[in-house]
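Next up is a structure, given as C-alpha cells.
A single protein chain has been omitted; all remaining protein chains appear in their positions.
Chain lettering (A, B and C) follows the sequence in which the chains are written, and residue indices restart at 1 in each chain.
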Amino acid sequence: MDGEPRIEAWDRRVDWWLTALAVVFLAAYAWQVLDPAMPEPGATLLEALVTGIWIVFGLDYLVRIGLAHQRWRFVGTHLLDLAILVLPMFRQLRALRVITVISVLNRQLRDDARGRVVFYVVGSVALIGFVASLAVLDAERDAPGASITTFGDAVWWTLTTVSTVGYGDRYPVTFEGRVVAAALMVAGIALLGVVTASIASWFVENLRRAGEKAAEDIEDVEGQLGAVLAELRALNARMDALERDRRPAP
Amino acid sequence: MDGEPRIEAWDRRVDWWLTALAVVFLAAYAWQVLDPAMPEPGATLLEALVTGIWIVFGLDYLVRIGLAHQRWRFVGTHLLDLAILVLPMFRQLRALRVITVISVLNRQLRDDARGRVVFYVVGSVALIGFVASLAVLDAERDAPGASITTFGDAVWWTLTTVSTVGYGDRYPVTFEGRVVAAALMVAGIALLGVVTASIASWFVENLRRAGEKAAEDIEDVEGQLGAVLAELRALNARMDALERDRRPAP
Amino acid sequence: MDGEPRIEAWDRRVDWWLTALAVVFLAAYAWQVLDPAMPEPGATLLEALVTGIWIVFGLDYLVRIGLAHQRWRFVGTHLLDLAILVLPMFRQLRALRVITVISVLNRQLRDDARGRVVFYVVGSVALIGFVASLAVLDAERDAPGASITTFGDAVWWTLTTVSTVGYGDRYPVTFEGRVVAAALMVAGIALLGVVTASIASWFVENLRRAGEKAAEDIEDVEGQLGAVLAELRALNARMDALERDRRPAP
Partner (left out) sequence: MDGEPRIEAWDRRVDWWLTALAVVFLAAYAWQVLDPAMPEPGATLLEALVTGIWIVFGLDYLVRIGLAHQRWRFVGTHLLDLAILVLPMFRQLRALRVITVISVLNRQLRDDARGRVVFYVVGSVALIGFVASLAVLDAERDAPGASITTFGDAVWWTLTTVSTVGYGDRYPVTFEGRVVAAALMVAGIALLGVVTASIASWFVENLRRAGEKAAEDIEDVEGQLGAVLAELRALNARMDALERDRRPAP
C-alpha cells in the first residue's frame, strides 16, 4: 500500500482478523437494531462489543500511522478513513461506524471476486443494502414523523432508493438517516463506476492482446525477411567471387 | 445443461409442452386476477388449473433431479429454482408462482430471439410488465390503504416503476406486493445487464474478427516469403554447382 | 422504403409538404391548448384545421397502401402507423394525433442531423418535451383531482418525468394523460437506445477502418513480395540459360 512494506506486512497479518471482527460487528449491530427492546444486561453487552470492535479498528489505524515511513503523508492520503473513523464519535453519526466495517468486508469481497464482476457487484449490493437498511432503521426508528419504523420498511426504502425509483412513501427525516441515504446513493454510483470501468478495461485488454498478436506475427515476418536478406547477400558475395575469378589474369 | 445429457434429452422432449403450459397458466392467472367476482364453479376450476400447472412444474423439477448424475450437486446449483418453486406454498407468496412460468417463457423467447437483442428486450419487458401488473393487482387489491386497486392502476404503477420515474401516486403496501416490486426492479436491472453484455460481446466479436482477418493476411505474406526463400535457396544451390564445376580440375 | 420504388417517389414528392403541414398542425394544436377560452369562431376554425391536417396524414397513409406492390404485407409491417392514425378517432385518445405529426418531424430532423448525434438528441428532446407538455395539459386540465392544470405545471411535469426524477408533486390522473406519459417514457428510452447505438456503431466503424487500413498495408507488402518473386524467378531462368550454355557440347 503506497509502497509501505511494513504496512503491507501488517496487512497480511491482521487482514483475516479484521474481516472476522467486521463480521462479528455486523452481526452484533444487526441484533442491536433488530431487537431494540432487549433486556439488560444484553443491550449493554452488545453495545460494549460493537464499541469495542470499533475501537480495535481505530487502533489498527493508529498502528498503520506508526508503521508508515512518512507519517504525515500517510495521514494526508488517508483523511477519508480518518473521518469515517472519527465521525461516529458524535452520537448523531453513530451509524457511520458501519462504513469502516463495510470497507473492510468490501476489500475482502473484491479480493475473493477478482475478475468476477457479476459476483462482486451482487455481493456488494446485498452487503451495502443490508447494512444501509440496519443503519437507516437505527437512525429513524424513534424520530418524530419518521416513515421508516420497521426492518421491513427499511429494506423496502433501500430497494426503492437503490433502484432510483423513489416512490416517496418512505424516506429518512433525521440528519443521520439522510447521511445514510447519501452514503447509499454514492455507493450505488461508485458501483456503477466499477462496472463501467471493468467493461472498459476488458475491451482495452482485448484490444491490447489483439495488437500484441499482430505485432508478434509481423515480427515473424521480419525474421523471415532477415533470412531472405542473408541468403541474398550470400549470393551477391559469391557473385563477387565469381567476377573476380573470371577477370582474365593480365 | 451442466453436461447432463439425460437432462438435455428430457429438455428437448418437454420444452414445448412446458411453454404451452406456461402460456395456459398465464391466461388462467390473468383471468383469475382480472375477474375476481367470477361465480362458482368457475373460480374453483381456474384455481385448480393454475395450481395444477404449478404442480406440473414441480414434478418437472423432481424429474430433473432424478435424471441428474450428481443429484446433490444439481440441487445445490439450482437452489434458486427450488426457492421459486417452494416459496409460493406460503399463501402470502402465491404471486411468486408466476416467476417459474416467466422463466420458462423467457427461455423460449431468448431461443427465438437469438441475436435480435431489440426483439428480445421488447418482448421480455412486455411479458414481465404484464405479469407484474397482474401479480401486484392480485396482491394489493384487497389490502387496507392500497393505492393499486384496478388493472389500469397496476399497469400505470408498473410503467412508473420500470422507467424508475416513481411518482409515488401508486405503490404497493403489502409484503407480497413489495416482493413483486423487488422482482420487477431486479428483472429490469438484469435486462439492462443483458443488453450491456450483448453490446460488449458484439464489440469484442468485431475485434476478434478484425484480428483474425489480419492474422490470415499475415499468414498469406508468410506463405509468399516461404516461396521467396525456396527460390533463393534453389539459386544458392545452383551457385554451389556452378562453383564446383568451374573449379579447375587439378 | 422496403424496396418500394413507387412509395419512395411519393415520399420525395410529399416529404416537405407533410413536414410543413406537421409544423402548422403543431402550431394550431399549441394555440388550441394554450388558449382554451378562445371565442368562436376561432376555436371551431382551429379544431377544423387540426382535424383537417390529421385527415391529410390519413390520406397519405391510404395513398401509400395504394402504391405498395404487396398491399397486405405493407399494412402488416405498418400496423403501428395505422394504430397511431386510427386511435385518435376515439375522443379519449385525441392527444395521440400528435404522435403521427411528431414522427414526421422527427424523420425530417434525423435527415438534417445525419451524423450529429448531439444536435439530433437535443432537438428531439425539445420537440418531444414540448409536444408532451401540450398533450398532457390538454388531457388533464379539466379532470377532477388533476395536478397538471397550467402549461407551467405541464412543462415541469415533463421535466421531472424525462429526467426520471419523478417527485410526484404532479402526475397525470386521466387515462389519456397516462398514455401521453407512457409515450414520453418510451420515447426517452428509445432516444437512449439511438444514442447507445450511435456510439456503438461509431466504435465499430473506427475498428473497421483500422482493419481496412491494415489490410491495405498488407496488400502493399504482398505486392512488393510479388515483385521480389518475379525478380527471383527471372534470375533462376537466367541461371537455367547459363547452365545450358556452359554444358559442354558433346
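One rule holds in what follows: a contact is a pair of C-beta atoms (placed from the backbone, for glycine too) under 8 Å apart; a residue touches a chain by one contact, two chains touch by 3 or more.
Here the structure is a predicted model, which is why all the values come from computation and not from measurement.
Considering the intact complex, the chain excluded from display touches A, B, C. In the complete assembly, the contact with the undisplayed chain comes from B:168, out of B:88, B:168 or B:188.
In the full complex, the hidden chain is touched by subunit B at residues 164, 166-168, 214, 228.
In the full complex, subunit C contacts the hidden chain through residues 118, 152, 156, 159-160, 163-169, 199, 202-203, 206-207, 210, 213-214, 217-218, 220-221, 224-225, 227-228, 231-232, 234-235, 238, 241-242, 245.
Counting over the whole complex, subunit A has residues 160-161, 164-168, 171, 173, 175, 178, 181-182, 185, 188-189, 193, 196, 200, 203-204, 207-208, 210-211, 214-215, 218-219, 221-222, 225-226, 228-229, 232-233, 235-236, 239, 242-243, 246 touching the chain that is not drawn.
Criterion: only the chains that are shown with their structure count from here on.
Interface subunit A/subunit B: under half of the residue numbers present appear on both copies, so the contact uses mostly different residues. Repeating the B-C interface with over half of its contact pairs identical by residue number, the matching pair from A-C or A-B is A-B.
The distance from the centre of subunit A to the centre of subunit B, with each centre set as the mean of the Cα atoms, comes to 29 Å.
Our note on geometry: subunit A versus subunit C, Cα centroid distance of 42 Å, whole angstroms.
Among the residues of subunit A, those touching two or more other chains are numbered 164-168, 214, 221, 228.
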